[in-house]
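Worksheet for the structure shown next.
Just one protein chain is left out here, and the rest sit where they should.
Chain lettering (A, B and C) follows the sequence in which the chains are written, and residue indices restart at 1 in each chain.
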Amino acid sequence: MAEITLVEAITQALAYEMQADPNVIVLGEDVGKDGGVFRATLGLLDKFGPDRVRDTPLAESMIGGLAVGMAVQGLKPVAEFQFMGFIYPAVDQIINHAARMRNRTRGRLSCPVVFRTPYGAGIHAPEHHSESTEAIFAHTPGLRVVIPSSPRRAYGLLLAAIRDPDPVIFLEPSRLYRWAKQEVPDDGKALPLDTCFTLRVGTDVTLVTWGAMVKETLEAASKLAEEGVNAEVIDVATIKPLDMDTILASVEKTGRCVIVHEAPRTCGMGAEIAAEVSEKALLSLQAPVKRVTGYDTVVPYARLEKSYIPSVERIREVVHLIMEFA
Amino acid sequence: MAEITLVEAITQALAYEMQADPNVIVLGEDVGKDGGVFRATLGLLDKFGPDRVRDTPLAESMIGGLAVGMAVQGLKPVAEFQFMGFIYPAVDQIINHAARMRNRTRGRLSCPVVFRTPYGAGIHAPEHHSESTEAIFAHTPGLRVVIPSSPRRAYGLLLAAIRDPDPVIFLEPSRLYRWAKQEVPDDGKALPLDTCFTLRVGTDVTLVTWGAMVKETLEAASKLAEEGVNAEVIDVATIKPLDMDTILASVEKTGRCVIVHEAPRTCGMGAEIAAEVSEKALLSLQAPVKRVTGYDTVVPYARLEKSYIPSVERIREVVHLIMEFA
Amino acid sequence: MKVVARFEVPYYQYLDENSQLTEKLPTFAKDADSLAAMYRLMTLVRLFDTKAIALQRTGKLGTYPSIRGQEAVFVGVGHAMHKEDIFVPYYRDVGVVIQRGVNLSDILLYWGGDERGNCYANNKQDFPYSVPVGSQPLHASGAAVALKYHKKKAAVLTICGDGATSQGDFYEAMNVAGVWKLPVVFVVCNNQWAISVSRGAQTAAQTLAQKAIAAGIPGEQVDGNDIIAVHHRVEMALKKAREQHEPVLLEMLCYRQSDHTTADDARRYEPPKIREQEWKKEPIMRLRRYLEQIGVWSEDQEQALLAECEHNINQTVEDYLHTPPQPAESMFDYLYATLPKAYQEQRELVKKIGVVHHG
Partner (left out) sequence: MKVVARFEVPYYQYLDENSQLTEKLPTFAKDADSLAAMYRLMTLVRLFDTKAIALQRTGKLGTYPSIRGQEAVFVGVGHAMHKEDIFVPYYRDVGVVIQRGVNLSDILLYWGGDERGNCYANNKQDFPYSVPVGSQPLHASGAAVALKYHKKKAAVLTICGDGATSQGDFYEAMNVAGVWKLPVVFVVCNNQWAISVSRGAQTAAQTLAQKAIAAGIPGEQVDGNDIIAVHHRVEMALKKAREQHEPVLLEMLCYRQSDHTTADDARRYEPPKIREQEWKKEPIMRLRRYLEQIGVWSEDQEQALLAECEHNINQTVEDYLHTPPQPAESMFDYLYATLPKAYQEQRELVKKIGVVHHG
């Protein structure tokens, strides 16, 4: 079986589910002939035609609101925002409508929509193309927020997201789109949406991360192993709802926890996990829970963006620091 | 001196600063003749005329974007959103433009705008009128987020917000608009924007809160005092940037910390404070840092909204719980 | 310089403010029963509206937005719709939803602060009231995509106020409907006010109907106090939407004969006298006089109708007032299809505490 990239796994999942369910409709800017600016919808127009693969006018609030209307009336829209920096005009439709339709009609109506968007820095793109504002959605009741970090998880989680009866924000780390390849059987098997994935088993410290930072975190774990520190690495994957059980079980074992994310530190998802671990695992903790995060500033333009993204070294240093804590 | 309500203190601050600075312009829906739905701009139209008190067309993204343009060109717009549930269409203008103008032009341009809005539940209003999504803005680099909880702080903090050279999100707890009165000298004295306010000195536990929850927290502290627990109460007031020094100093003294907020728990500002306290004051803590928050659900309509808002009892119970922690 | 495009905005009226016909009647209006049915509904709706305000004033209902003076718009729209069509409302209504299988008591529940007011027993498709002004026309366009995709012979109708036409979402919704040829009808209830902001302060456009031109779709002005015009233009528009997938914008000219909501006090900003002047055009008496002229309405019928309405409304109010609140934990029971484990502990806590009453 050929190995494919993360973005190809996205395409594979979309094609699978469009084949399986005629109500799945892909929409967004340039998703048709162009196949999306990252080619995530490549070939879908040819396979499924313009009724199911829809180039929209250039208006994100419209994409959001249209998807809500479609979803409420029996379709399963998978809407793409071209970059996360352009999702904001749709925030009103997502927070005030998509996330609430089931609740405010006491279950009479529902809104099974997937909002996909590439996210994160590190691809030399112009400004506004490097956002990681997953925390906004993680804070919003009624949503699910799912973030794959490998081709296989991209495939399985996207299938799950499309099949989920409620709205899902699906964030694709653009830095990983073509980073590593994997064999991804096109078997239509979804992955669970409420579970973390333990990518590396360890005993000394629990590294909790998601999205593109899985890359640096795994690299840091390898280096740390050489340095005598055996790190467990957890890919949260679904940040809302949060599977604290897996994280807490790990920290109870290791006694130490570092959370790594690319978003700005203040009020990021790392704060939530740190707060929970600190509260619930207080007696197991041998050191304070630390966060290695993006800085509380706007992601710099391309020339300095690498200085913004948490590096393997920053992760290593913090781990060493807490290993020495006493 | 007559005592005034929080909303009257807002009006007083607006009038003061409009008098002092001809570049201060108030804009928003119904802020003119109507004086705003809560009467926060009452009388300003008569005093300052329609060029300075502007009823806008009904469009929040427009209010946001217009204010950005005005601020960049030398005005000091104070823009009102009628309720926090209606700020979302402006989130793009706030995050992508207001918060970044200075940074992306390396200081050539700036954006001294104040975005005011009533926020929070508890006033029997229809749906979408009860939001507390301050965490969205607290997560956004380049912004300040300021939340008064008394008439005097409303006056002093609003003056500071208007005079601040950068964009400020100013959240007014609608539940407190007419709750308590205070004498508020109209002396034009601003309060600092980077400091917490310690409202009650105590020794046993630090209660950290802001906005409308200051009310329940102070009530809980009184009850706790009767029950033998001496609580310190901190009103964070400016949640971004966050003055951790005051909070940490308090927790180092008391050894215990409970954070109270109305917003949903997950990824709320309470997570940030809990994470920081747990990390930085680990060795002083005699119990886990706890959060008493709104639930991770949509604020219910009026009949159940009281069941959503953290109650004095919930605060008390959690404090007793951690007082017994060993 | 040459001219490359030309546009016109038509205006429709059949029955003028003196109840005189200004045009040949459209076919449907020749059926006096149909007109009488609409008359009955308008009367019911006005009485219900008055009752709702009274309930609010006595603390038994939350904020309520009156439709006084605008009854022809809502009743006419509701009457012209087919059962299979989809309705996407704003918050100001009563006239449409009661023709869509929604109980009057649901409406009270909604404004009384209870989500169950959106859980219509006999309507599985219409959208709930939308409070964020101007956001719902996009849902209508989205629903129209679904109807068209499923090849249903039905259309979507959405309604919003004059103020809502200033929102970008309103424009975006028309624009996509135009370019995708969606079966959707956009209705604007131009009651001249958006809270305290007058129609003239919203936009320099002479008509709101012309906003359709930006989307390349037709726009019409309709006398919104003339229920014959309202019904006819809506019927035609729905037919065109269903059969030819041609969207259209209908601006209904009327006047808000009340405060914006019970939380508002229009005396603060509404110029004196306007309301009385506009009252001369109000839709219910206009139709009644016409029905009397053509001999299908009498004082006896009027009295019987009033009694019947009063009875129904009182019954509805009783039902409403005797509806116990939902259990506190209901706030978690419809958030997701299945509540994720992460929130179950919170649900247990809410349940344990039970309903907390306003103090």
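Worth pointing out:
Basically, a contact is a pair of C-beta atoms (placed from the backbone, for glycine too) under 8 Å apart; a residue touches a chain by one contact, two chains touch by 3 or more.
Every value quoted in this text rests on a predicted model; they were computed, and no experiment measured them.
Across the entire complex, contacts from the unshown chain go to A, B, C. Within the full complex, the residue among C:55, C:86 or C:213 touching the omitted chain is C:213.
Along subunit C, the points of touch with the absent chain fall at residues 1-12, 23, 166-172, 175, 178-179, 181, 200-207, 209-217, 221.
The set of subunit A residues touching the chain not shown comprises 29-30, 32-35, 37, 55, 57-59, 61-62, 85-86, 88-89, 124-129, 265-266, 295-298, 300-309, 311, 313-314.
Where subunit B meets the missing chain, the touching residues are 25, 51, 54, 56-57, 59, 61-62, 64-75, 77, 92-93, 96-97, 102-110, 141-142, 165-166, 194, 241-245.
The criterion applied here is as follows: only the chains that are shown with their structure count from here on.
Innermost chain of the displayed assembly, by C-alpha centre distance to the whole-protein C-alpha centre, is B. Summarising the inter-chain layout, the chain whose CA centre lies farthest from the centre of subunit A is C.
Taking the mean of the C-alpha atoms as each chain's centre, subunit A and subunit C sit 40 Å apart. Separation between the centroids of subunit A and subunit B, computed from CA atoms only, is 30 Å.
Residue positions of subunit A touching 2 or more other chains: 61, 92, 96, 103-104, 141-142, 242. The set of subunit C residues that touch two or more partner chains comprises 115, 132, 168-169, 330, 335, 342-343.
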